[in-house]
Structure formats: C-alpha cells, structure tokens
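Only one protein chain is missing; all other protein chains are in place.
Let's turn to subunit A:
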Amino acid sequence: MPTPRSAEGSRWKFAIIAIPYLWLIAFLLVPFGLILKISLSDQARARPPYMPQFDWNSGITAFLRGLDFENFSVLASDLFYGRSYLQSIQIAAMGTVLVLLVAYPLAYGLTRAPSRWRGFLFTLVILPFWTSFLVRIYAWMIILKPNGFLDMGGQLLGLSPGTLALLNSNWAVLIGIVYSYLPFMVLPLYTTLDKIDGTFCEAARDLGASAARCFVTIIIPLSLPGVMAGSLLVFIPMVGEFVIPELLGGVGSAMIGKTLWTEFFNNQDWPLSAAIAIGMLVILFVPIVLLQRVQVAAAMNETGAGGGAQRHFSWINKISVGLGVAFIYLPILLVIAFSFNNSRLVTIWGGFSLKWYGTLFQNIQLLDSAWLSFKLACLSATIATVLGVLAALTLVRFRIFFGKALFNFLLMVPIIMPGMIIGLALLLFFVAIGLPRGFYTLLLSHATFGMCFVAVIVQARLANFDRSLEEAAFDLGSSSLQTFRYVTLPLIFPSILSGWALAFVLSLDDLIISSLTTGPNATTLPMRIFSQVRLGVTPEINAASTLMILAVVLCLGLGMMAQSRKSSKLKGTNP
C-alpha cells in the first residue's frame, strides 16, 4: 500500500496493520501465553486436567498463588528429560550434517548444469516434495522393513547374507529425516551457489589453481551463508520431529517430541507437556535468533545473477546430480509401481492389476477425508494469502509502528517452531475459550501457519520492487486503492500465487497440528493415511499416493507451461 499521506492513507494503514496483527495476537500470542500459564500449573484429576483454573469468584490473587515453577524444576532435575532433549539435539545434529553432505554436491551439480537443463533438473529435484510427506516416509518403511527392498537388494548383490532390518532403528530415523528435509537444504544452497561469480574461479584457474583447489578455497567459503541458512532451517524443526521417529524409529528412541506426546496423551500431564514445550523453545532460542540474522527469505527467494563465465558440467557434477535424483525418486517409483501390484503384499510382485484403484474409489472414508483436506487446503490457503499479503505490506511499507519486533517475531513462529508446540498451544487455546473442535478450528489453525509462509514470500518480492512505479501512478493522480489495484498488485502477483500454493500444500500435508486441533467428523487425509500406515499397509495407500503425485505433476506442469508461454510472449515483444 502506498505511503500514507492523507487521512485516507492513515485509515488504510490502520486496517492493514490491525488485521494481521490482531490475528497473530489471537491465534499465536494468546495461545503461547496460555502454554506459559499451564506450565506453571499443576496436574490434577480435573477437567481440563490442571489446577489452578481461573475462577472469577476466587479472584486473581488466589489464582496467581497457585502457580509455581515445579514443572521446570522437574525438567531440570530429572535426568530423563535432559537425556531426551540431548538425544533430539544429537539426532538433529547428525541429520543436519548428513543432509548437508547429500544436498551440497547435488545443489552444486545443479548450478553447473547447462542452463537449458538447469530449470528442468531443479524442478525434478523439488517436485517430489510437493507430494505427501507421509507417502514418502511410507515408501521408506517398505524399503527398510525386514525382507523389504533393501534386504532383497542386498541379498541379490550378495552384500548381506541375512536381513538388515533397518526399520525401527535410529538409522532408519536418520534416513527418513535426511530424505524429508533435503529440499530445505538444497534450496538455500542452490540460490547461494548460483549467485557466486563464475569468473572468480576462472581467474584462479588462469593463475594455476586446480579445479579442486578452486572449489575448496573459493566456492565453499562463498557458499557458507547458504550452508548456514540451510543448516538452521533443517536443524530447528528436526529437534521437535515426531512423525518420522514414530513411524521409522524403534525401541529406545525417545526424542523430545515423543516425550512431549507421551506426557500429554498418555499421562494427561498437560502442565509438564507445556513446560517441555517451553524448554524446547529455550534450547532452540540461539538457532532461532541466528536464523533471523541470516535472512532465510532473501537466501531462498533471490534468483542468482551470478554466472558470467562458462559453466562446466563435470562428470563429478553429473554423478552427484544423478545419485541425488535417484535417491529422491527411487522410493517414489517403488510406491507407484506397487500400486499396480495384483498381490496385497507390498514387496512382492504378483502381476499387473488396477484393483487397488477400484477399492480406493469404494473407500468412502478415505475419499471423504481427501475431500475434507482439499476444501480445508483451498479455504485456509485463501485466508492465509489475504492475511499474509497484509502482513507483508505491513512489514515492508511501515517502517515504524508499535510492536513491530513482536509482529516480526510472531510471523516467524510457525516457520521455525515444531508443529507439536503450535498444535498444543492452539488446542489449549480452543479448549480454554470453549470453541468446539472440528473443521473450523482446523481452518483457523491452518490459516494461521499458512499466513506466515505467504508473508515471507510476498515480503521478499515487495522489498526489491521498484517504488518509482507507484510514485508515477500517484503523480498521474490515481488514488491509493487504484495504485494498489493496477500497479502494486500485478507486480507482486507471482509471489502471491506461489505463496498461495505453498500454503495450500502445507495445509494438505499437515499432520501434527491437525491431529491436535481437530474434532468429530474432521479427519484429514494425512490423519487417515497415518493411522493406516501405522496399523497396516495396503496397496490402496500406494494407489492414493500415485494419484496425489499425478495431480501435483499435472498442476505444476500446467503452471510451468503457462509461465513459459508468458515469458516467451514477453521475449517476443522485447527483442
């Protein structure tokens, strides 16, 4: 929105700031305040199961007197929780290093690919991550299970005599984590590496440096900001990871996410769960502050202007891209292939058949959930986009306003905080205000985390956008609204669209926040798949996954075609 100069402008300014601000306060700040309050209460056999509960009759002093730090002293003194935090940090640290080792050669290889291939290869690498997260974990379950594909492959090659049975071990958790978080590392690495001026290396080569020396002394140091951004971006959510260890982990893995889950659902100890969540925030404080410093938004959005020099796609680059793509696609291809399997067994081929697609379309519950998830994703992404655009305008256009730091921080919360904490905060909030859980609480939750992602994307676009265009419109006498409608909006429209798409996919894929905030008759597709994957897998899930992958490929393909037609048109008019 244009710079406020008139009364009209300041009214707009107020609305633009107030709407997303109030939303964030209502659905993030207040819930987190509630978590803090509950963490200072005591567990009780009551409804809800904690004391003291605020009561107007007994007054505020009695209520405050009931609060204490007992749960935190339990956390600090009891070794179990300390070890649980430590184990999560260890696994997250190992996971981060492994992701980096896989992602770096891949991202570097991508930037070296010939330009006509680069876009295609990049899309190829990112594409699977638009498909369901659960489906990808499920693919690893059938690979890693005893007598699964890994064991079969090992036996064929004569590598392992018996069964490795990696499933239900920490190794399986690490593989799952590396696989799931790969794009969050590849993306910032790719953009940073792409921006490195190729002539540096050329100059070094002219002065007699080897290719390897150039890589070590020039490329790696220059890519460190990307490494930093990527590492923080994967490390923080890994610490709170719950689903991957739950599905792939085994006996004796107690990451903090699982410990929190157990305290909340099995022990009904809400106050201690709240304290664990706050403990997690304290531990993540340093990485979160660092992450805000490195400006992920900039690292992830800007497309590189680097280049200049001829890029050489060496055989090492080719191999690393090839291996990376194989790692990404192998599990997905297995899922697709076995959706056409006649046998009910997910690892043994019993001839071609379409029967699982038939049973899928008779599975009313699954279809209902799919429809619910679709509706939820569309609606929540739309609300998230409206709120996110307003938030982005607020951040970029209004330099100073009351509580800007808080506003900024609240927007970062859903991006960096483990879903379980957000879900727990929202659930406790909905319980406290007495809102019945169901579709609408899901919608509010999804819109809240979606808006933050939209805001980051749109904000990056708004930040490097030519303000003189708006000023020209003003000079020609257009009103604020007209300027926004005819100048600003079309210019930021692509980022709004990608923000909407991201919010849509995040909503479609969310499991943890949904399972915590849902109610009767509101079982989303990921929740349905999760319970089926846990209880026993049928090729029906493969069929459903294949259809989901197909839908995503179609949508992205159409989007890319539209984009390329548009850009070729532009080229035509602007030779």
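The rule we apply is simple: a residue touches a chain if its C-beta (ideal position, glycine included) is under 8 Å from a C-beta of that chain, and two chains touch if they have at least 3 such contacts; residues count from 1.
Convention: contacts and distances are computed from a predicted model.
A.B. asks: According to UniProt, what is the chain that's been left out of this complex called? Choose from "Urease accessory protein", "Extracellular solute-binding protein", "ABC transporter permease" or "NADH-quinone oxidoreductase subunit J".
C.D. replies: Its UniProt record gives the name "Extracellular solute-binding protein".
A.B. asks: Just one of A:221, A:351, A:436 or A:490 touches the chain that is missing; which is it?
C.D. replies: Of these options, the touching residue for the absent chain is A:436.
A.B. asks: Of the listed residues A:217, A:268 or A:478, which contacts the missing chain in the full complex?
C.D. replies: A:268
A.B. asks: Please identify, in ascending order, the residues of subunit A that touch the omitted chain?
C.D. replies: Where subunit A meets the chain not shown: residues 15, 19, 43, 45-49, 79-80, 83-84, 145-147, 162-163, 165, 168, 250-252, 254, 262, 264-269, 343-345, 427, 431, 434-441, 443, 519-521, 523, 531, 534-537.
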